[in-house]
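One protein chain omitted, others in place.
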Amino acid sequence: MQEVMKKRAIELLSDGTVAKVIGWMPGEFSYDMTPAVFTTAEEIESNFVYNDFCGANVSKYVMREQKKASDAKILVFLKPCDTYSFNQLTAEHKIVRENVYVIGVGCDGMADVEKIKAAGIEGITGIESDGDKFIVKTVYGDETIARADALAERCAACKSKKLTVYDEIIGEDGEVVENSGRFDLVAKLEAMSADERFEFWRNELSRCIRCNACRNVCPACTCEQCVFDNPKSGIDQKAAADSFEENMFHIIRAFHVAGRCTDCGECSRVCPQHIPLHLLNRKFIKDINELYGDYQAGDDTESKHPLTSFTYDDAEPSVIHERGNE
Amino acid sequence: MTNETLIPYLGEVTDIRIDTPDVKTFRVLTPDGVKPFEHMPGQCAMLSIPGVGEAMFSITSSPTNREYMEFSIKKCGCLTEWLHAMDIGQQITIRGPYGKPFPVETELKGKDLLFIAGGIGLAPLRSVINYVRDNRENYGSVQIVYGARSKDDLVDYNEIISEWMADDGVEVNLTIDREQEGWDGHVGFIPNFVKELNPDLKKTVLMCGPPVMIKFTLAGLMELGFEKTQVYTTMELKMKCGVGKCGRCNIGDKYVCKDGPVFRFDELDELPDEY
Amino acid sequence: MMLYLAKDKLDVFFEKASEKLNVYVPVDNTNGSAYRKWTPGTVVSKGLHTTKSAKDFFFPQTENLVEFKMSGKAIEIIDPRRETEDYAVFGVRACDVRSFGILDKVFLSDPVDTYYKNRREHGLILGLSCGRPAETCFCGTFGIDAAEPMADVDFTEADNGYYIKANTEKGEAFVASLGDIFEDRDAAPAEEAKAKTREVLKKLPLSNLTTDGFGGDKLDELFDAAGWADLSEACIGCGTCTFVCPTCQCYDIRDYDTGHGIKRFRCWDSCMFSDFTKMAHGNPRLTQKERFRQRFMHKLVYFPANNDGEYGCVGCGRCLASCPISMNIVKVMKKLAKEDSGK
Amino acid sequence: MQRIGVFVCHCGTNIAGTVDVKAVAEALGREPSVVTSVDYQYMCSESGQNLIKDAIRDYKLTGVVVCSCSPRMHENTFRKAAAAAGLNPYMVEIANIREQCSWIHKDVAEATEKAIILGRAAIAKVQLNAPLVAGESPVIKRALVIGGGIAGIQTALDIADAGFEVDIVEKQPTIGGKMTQLDKTFPTLDCAACILTPKMVECAQNELINIYSYSEVDAVSGFVGNFSVKIRKKARYVDETKCTGCGLCTEKCPQKKVPNEFNLGMDNRRAVYIPFAQAVPKVATIDADYCTMLKTGKCGVCSKVCTAGAINYKQTDEIVERQYGAIVVATGFNPIKVDKYDEYAYGQSKDVITSLEFERLTNAAGPTSGKLLRPSDGKHPHKIVFIQCVGSRCTPEKGKSYCSKICCMYTAKHAMLTREKYPDTEVYVFYIDVRTPGKNFDEFYRRATEEYGVHYIKGMVGKVSPKADGTLEVQASDLIMNEQLRIDADLVVLAAAIEPDKSARPLATMLTASMDTNDFFTEAHPKLRPVESPTAGIFLSGACQGPKDIPETVSQAGAAAAKVIGLLAKNKLTCNPCVAHSDELLCNGCSQCANVCPYGAITYIEKEFVMPDRSKKIRRVASVNPAVCQGCGACTVTCPSGAMDLHGFSNRQIMAEVDAICK
Partner (left out) sequence: MQVNEQFTPTIVAFCCNWCSYAGADLSGTNRLQYPANVKIIRVPCSCRVNPMFILRAFQRGADGVIICGCHPGDCHYTTGNYYARRRTTLLFSMLDYLGIERNRTRVEWVSAAEGAKFAATMNDFVAQITELGPNRRLEDLRCRK
């Protein structure tokens, strides 16, 4: 895969189709790739990598590069879930589609080193993919782990392997995954009592250190200045000085991206405190699907999202008060 | 009074003077009616209205003033707008003094001094000027070049006219940017005015004003033959916590609130270009 | 001879210690661990690092500095501080122990930060030597020996228990106060364990990382190094690295209007945030490149320049593990060093 | 930081009776930024307003808080007072301590505490107020009247009389409305047609009045002074400009079995018809539901007989779009359906009729040419029972909760006229109460009982049972005599409740005018602004606002006309400055706000920004048209960055109020 991608990137750069390539450069270990922008064939030749650990959603980098120079043609490699974010960004006029050459990259799920570490493997110096397992080299000896066990949380409940936007495809396009099970955890929480839910979320959100990684990485968070950073907004907060502020930040952030969140899962991936933030966004998605009909943000670039549309006979807010578990 | 660095003292505004349409000078005492603390010219104090904000301001009164402390403040943000809307008798909080002062007792002693100020840039220099006037015997000649957009924007105009100009051995050169009715003084920008005045190269320069003025005046001084080692300025605008710990005010490895705010231009030259 | 505490008596130790002061121990949570006050039944994490460093104990993420009550034109100033209780922090690794020294240089230098000082004086550090360092560890780069934390009291795991050594008077007094729960044993197993640790340290992938090319005298060449642009390219400007870092100490002071008074509090801030240096008059660090550069220049150049060559990094590796885009000080050091040697 | 003056109104004892106004003034005087705080008997009085004006000057106030009645009442009064003293009117905030405090609480301490908190909230808000300048928009000097009954006719005539163009949209083929179906009118007993038809003709002849008959309003957009209305001219298959109203087609049409709605289905008309002789416009209409030609394509008789060549079977609905400065709603009423009242046997016997049907039976132009004959057998009835309040003053399940107002009087009229024409007929009226509050009304009612010998019985009719002999057994209770009655009546007349026309509800939605639960249009103020809808530029005329009789309708029609004339006489309207605005520095151009704007007030522009490093960057940002924006604020919540905010109700202002209340 990596070699095909490199080849196409070099071709498109050389024939002038694009001026920049958004890809990945290698890290110190075999799992810590950093997104990178390449402008020459040489750089790509020597420094472009793509492997099972390139999980980050790079669609937002397209926006960032276009902000620097809106007319430079950019090549970007997008995984299926990235394409949804890309479409949503296009819909919100954050990306000029014409100036991007999208190569859709088929995806069967990305690995997450956190999962490997959580399995008790320490001192990782190298990871090799070997069919349905990974061979992990460590300072304490070699280990193996099943691919399925190393799969990123969000990939284990992948919603779609379909590339919703591309100019060409490398690998294979897939289908929307029916019964992905991505709402299972949400449903489990819903089934709890209010006290249990409160306990659960307090335990999670109290760890928040307000590093803003979730927000800054989020492809739906594209404000010029976040309300929480803007002293004029009246609700700015730098650190969660009270448990209320932890709740406030995450509720409002989830609300601001409600209907626009494509469920890419970056927020949870980047959280240094491992707070399952995607469960907040998924709650909104689940509610929207149940109350207003199935909606997937980033499916296309035209539809109005559920919070900017309505029907005359929408559910009344009282449905919340009337349903199960108080 | 505590020696806590981050807990302020109480201050009371006992007098408010309107200098220009957007500059007011506030006299601050403790509620007991004494000067909050002693300082040296060029040092700053942190003023605050709780809930509105805390900001660093140059102390504009001279240390030789034993009765009170003064701050000339230009309206340019949330806190300063509040300060401008205050009535006499309002309490505020104050902490300080912060920063290294102008070296009035060391390097500047015995020197001929040239003060160059633009607009509100007079505020930090006023402290030095009055200190020098009150310790006249310790210094050589004093020349003040001061300019503003218009006559109405000249801060401390009355003091300049009635006190500084009346002093022997103090030369005051005023200028405004554009012609104005009732003004028969010099008209023009400070950098050019300084060049026209062609000051003696022996003078030590203390300069403060907007960045553009500083940039061009410094270039002008260089043209005239001044060395950067002869020119001082102050950068108190960059100070935040005042105690050298919050991590904001550094320019390279120098902290404005500990190593400054007063810098000589040759010192600034050694710092990375990030200010 | 050394004092020894069998593993199964660790809880007894915590219980005894808790009679004298509050004991905090690392406890596992979702995919990580954090310090919690020990109470009977608390299970101590077996992990290497807490997700956040131990700096919170002295420099918490938010802390009230002063309160004001306003009425009419009058202001009342209230110091909100209550007496701090003594406490001990168990399981602090060598890197974090070193970080306290770095924080001390900032907060205890003139003018002394009394909030920090107060907490520091009431805190006792119980170090724990590392048995299984991670691939992200590079404390050795800064001359830290993971086997000898040099805390008030050091614990070395060996022989199904802990060998204990007090390094400070405060530590000695603490150990002595606990009386007879320790037994005296031959120190050989401890030394053996340390030696084993040091062997592992040598094998770590980052063991060859050096500070060559960095330091207080390298300002000019490093400030203008070409590498910053590429290094900072993918940075998303979050504060993860600064908030998990044991030595980052930038803060902001803010006022909060509670409706019946103003609370002035201090909270962590990050030089990586776009508004960190934003002032009414502009922002001297306009792009992420400058902000990114500031963080690493501070650790590798400015801090040593002002502190006798001591670097502002302890090689704990937390930022390596938590950066959303896997950019970190190691990559920075390697790239800049390469660039430097290429000149 | 503002300099705020607080003014606490006693409102006589309305406020001061429950709220310790002195304590309120004193407490609010201690709030930061408040430089003066006083209480006064009536702040809205001239001297009260002068108090405010003087304080603005004396204390150099930058903000004013008036603690008084609802801002819906006097906000404008105080804003004007402030403006007169040189303070921007939008620096005034009202704390509603009457409707929302003194009137709903009894405990003085509690009410006083609440008044102080409401005052604090207003102070907190005014702290963040900014002077606003109202923009201006032009006024289109034409009015639209929806409904061509007596209300609409009178309104149109009065507006035209002032020299403004008026369009009337009437869904029936003719204007005239319900009044055309009436015989005589109470209490004067003059002939309805005699007084109505001249007005109808006047409408047709007035050059400034344009009648869209057989038309309906399809869509309304715009705002006060600038409405744009789509009118659907329904296909009548007759060219209005050619038809002379000769009536030949209506005589020759072979389709004779069409129930005649003008006579409430008591006789038949043809498929092509002119509702009645004095119809305006006097133009035939083909009823597409019955016309053989339109249904089967075979017939064409009318076309053949029409000498003017006016028949056009190919005609289709036509949409006309017209601009108006003001719109008057005069959609009128209908009697409710009485079939559901089984006890009155309306569906079971032809001789149980409604009052409007009775009206047609006594009308010379009616199905019986004015002879009172039983619908069942055409015989003269000798005993008539009138039943009042059928569906009025009921429980919501049974009917309308309100009094239909006109029934008492028209029933007295019917009873009286019956007795006058047919002295041999016995007339009984069953009533709950007889309500006669009107000029000469009670005298009229008394004449019915005293001079004409009508039997008024206070009581409820329990059941009407048709008997084999064709009579109707009316079982009732006489509440005064406390006895059960049985009357064998020949005819039973039901005074059915009246309700707003069904077309009113969708119309209200189009007009964004509010309605009450009974679908009557809500007035801007029940006493002080009874002919205006809360939606600017929408006025109310006649029974669409509530049950009323002809004189009342006509006077309201005139009042509505006066309001319209007042509006149209202006060349420009000041716009509400409390509209949305976008902070271009914050806006990221995501388009969500435009998606929710009901007025299309938001567009996007490419704007050049100078960045801090002096480079230039072009960004897409939202831009609000203040003349089109109505200030709902939907966009402000959609905007995640807070770039979109609302003047007068900004995020920070509302949060300041929240803070003050929760403090």
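The letters A, B, C and D name the chains in turn, as written, and every chain counts its residues from 1.
To be clear about the criterion, contacts are C-beta pairs under 8 Å (C-beta built on N, C-alpha and C of every residue); 3 or more make two chains touch, one makes a residue touch a chain.
All values derive from a computational prediction rather than experimental measurement.
Peer 1: Relative to the complete complex, which of the depicted chains are touched by the chain excluded from display?
Peer 2: By the stated touch criterion, the chain not on view contacts A, C, D.
Peer 1: Per the definition of touch given earlier, which of D:191, D:246 or D:661 contacts the omitted chain?
Peer 2: Candidates D:191, D:246 or D:661; residue touching the omitted chain: D:661.
Peer 1: With the full complex in mind, choose from A:136, A:165, A:258 or A:297 the residue touching the hidden chain.
Peer 2: Considering all chains, including the one not shown, the answer is A:258.
Peer 1: Extract the touching residues of chain D with respect to the undisplayed chain.
Peer 2: Touch with the absent chain occurs at residues 70-73, 96, 98-101, 103-107, 110-111, 113-114, 117-118, 121, 508-509, 512, 514-517, 522, 534-535, 578, 596, 598-599, 630-634, 636-638, 646, 649, 651, 654-655, 657-659, 661-663.
Peer 1: With the missing chain put back, which residues of chain C would touch it? List them for me.
Peer 2: Residues of chain C in contact with the hidden chain: 256, 258-260, 263.
Peer 1: Contact with the hidden chain only, please: which chain A residues?
Peer 2: Touching the missing chain: residues 186, 189-190, 194-202, 227, 235, 241-245, 247-248, 251-252, 254-255, 258, 280, 283-284, 287-288, 291-292, 306-308, 310-312, 314-321, 326.
Convention: only the chains that are shown with their structure count from here on.
Peer 1: Does A-D or B-D have more contacting C-beta pairs?
Peer 2: When B-D is set beside A-D, the one with more contacts is A-D.
Peer 1: Measuring from the mean C-alpha position of chain C to the mean C-alpha position of chain D, what distance in angstrom results?
Peer 2: Between these chains, centre-to-centre, one finds 72 Å.
Peer 1: For the complex, which residues does chain B have touching chain C?
Peer 2: That would be residues 2-10, 50-54, 76-77, 87, 89-93, 237-238, 240-241, 243-248, 250-253, 272, 274-275 of chain B.
Peer 1: Which residues, counting only chain A, touch chain D once they are in their complex?
Peer 2: So the residues of chain A in touch with chain D come to 67, 70, 91-94, 222-227, 230, 232-235, 256-257, 304-305, 307-309.
Peer 1: Which residues, counting only chain B, touch chain D once they are in their complex?
Peer 2: Where chain B meets chain D, its residues are 81-82, 85-86.
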